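This part shows subunit A:
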Amino acid sequence: MNEPLLSVRNLRVEFPTRRGILTALDGVSFDIAAGEILGVVGESGAGKSITGAAIIGLLEPPGRIAGGEIRLKGERIDNLPADGLRRIRGKRISMVFQDPLTALNPLFRIGEQLSETIQLHTGMKPAAARERAVALLTDVGIPAASRRIDAYPHQFSGGMRQRVVLALALAADPELIIADEPTTALDVSVQAQIIGLMKRLCREHRVAIMLITHDMGVIAETADRVAVMYAGRIAEIGPARDVIKNAHHPYTQGLMGAIPTLVAAAGRLTQIPGTMPRLDAIPKGCAFNPRCPHTFARCVVERPELLQAERSRAACWLHAKAAI
Partner candidate 1 sequence: MSAETKDLASAPLVRADRLTCRFDVSRPWLERVVAGAPRQTLTAVADLSFEIARRETFAFVGESGSGKSTVARMVVGLQQPTSGDVTIDGISMSDPRSAAAREKLRQRLQMIFQDPFASLNPRWRVDRIVAEPIRAFGIADGAAAEQRVAELLQLVGLSRTDSRKYPHEFSGGQRQRIAIARALSANPEFIVCDEPTSALDVSVQAQILNLMRDLQDRLGLTYLFISHNLAVVRQMATRVGVMYLGRLVEVAPRDELFARPRHPYTRMLLDAVPDLDMVGRQRKPVVGEIPNPISPPGGCSFHPRCPLAFDRCRTELPVMTDSAGALVACHAVADGRIS
Partner candidate 2 sequence: MIHHPMKSGGVSHRSVIHMRHGRFALALSAALLLATVAADARPLKWARSGDSLTLDPHAQNEGPTHALAHHFYEPLIHRDFQGKEVAALAVSWKITDDPAIWEFKLRPNVKFHNGNAFDADDVVFSLDRARQPTSDMKGAITSIESVTKVDPLTVLIKTRGPNPLLPNTLTDIFIMDKEWSETNKVQKPQDFKNKEENFAVRNANGTGAFQLVSREPDVKTVMKRNDSYWGIGQFPMQITELTYIPIKADATRLAALLSGEVDFVQDVPVQDIERLRGQQNLRVNVGPENRSIFFGMDVASADLKTDNVEGKNPFADKRVRQAMNMALNRQAIQRVAMRGQSLPAGMIAPSFVNGWSKELDAFPAGDVNAARKLLADAGYPNGFSITLHCPNDRYVNDEAICQAAVGMWGQIGVKVNLVSQSKSIHFPLIQKVPPETEFYMLGWGVPTFDSEYVFSFLYHSRADKYGSWNATRYANADADKMIESLSSEVDKAKRDATIAKLWTLFKEEVIYLPVHHQTLAYGMKSGFDIPVDVANQPKMKYVSFKTN
């Protein structure tokens, strides 16, 4: 197997607060292959966005990487100096945020923001950068790009703005795009367009996407593989179809049952009792054990590693039995 594009090993992120150190991410490991779309799902507070921010080196202070390593094509990037990390950002790893309304600087023309990024990472001359900017805008589906390039962000609609943001993310032909809830702020019909666009871009540009979302539906449509996060840990990771249709972790199972769909019987929804623990009160052992219908002694004392379960891997002792 060739080397993954991105490799995250035992990533640990901490937030020192007045009530002690909160561990936002604990032992998170996963890979992303080149050109692959990895969906990262989980409920709010599960640590999805922090994972993304940690990879690109934009953790909000006082958050800090406290352990583990992140490698981009085998090269460690989690301990790079600020400037080294900056050179990777935008050039090799880009990021797309949830709200296209606030992600663009309102005082600069679209073209200026694009050219700025292109020139910075490619060293192109302004004229060439502008040409490339127009091409990028056309590529992400902005009609009359050569004219619209001189418009300001407020002159675009929400969907168009998210396209511009995508164009910006693509400006330097990155290898990986971290898309943090890119469709959440959009309407369903526009959401579908952006999902389609991202899939196409991933294919055509050979760019890997780490798609962070809480919407299983979006993952189902887009991702090749899915990582399900719970309380700062990965509960289950595997091919999208397996995770969705044949979940191995009780949490994933509960989650899937809780999602109302357009086809299943509209009876009572499966219900996971309780709520996700706060970061200052993560239970010992398996973080999910107080809510899990299958909890047994080991779950309360020992934390499960990701264990192979068919084609997926799940952090659940239920699958350890199989291994033994």
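A quick word on the picks: all candidates are chains of the complex that A comes from, given by their letters.
Note that in this section contacts are C-beta pairs under 8 Å (C-beta built on N, C-alpha and C of every residue); 3 or more make two chains touch, one makes a residue touch a chain; residues count from 1.
Keep in mind it's a predicted model, so treat the numbers as computed, not measured.
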Of the listed candidates 1 or 2, the one touching subunit A in this complex: 1
Footprint of candidate 1 on subunit A - complex, ascending: 43-44, 157-160, 187-193, 195-196, 214-218, 220-222, 240-241, 244-245, 254-263, 266, 268-272, 275-276
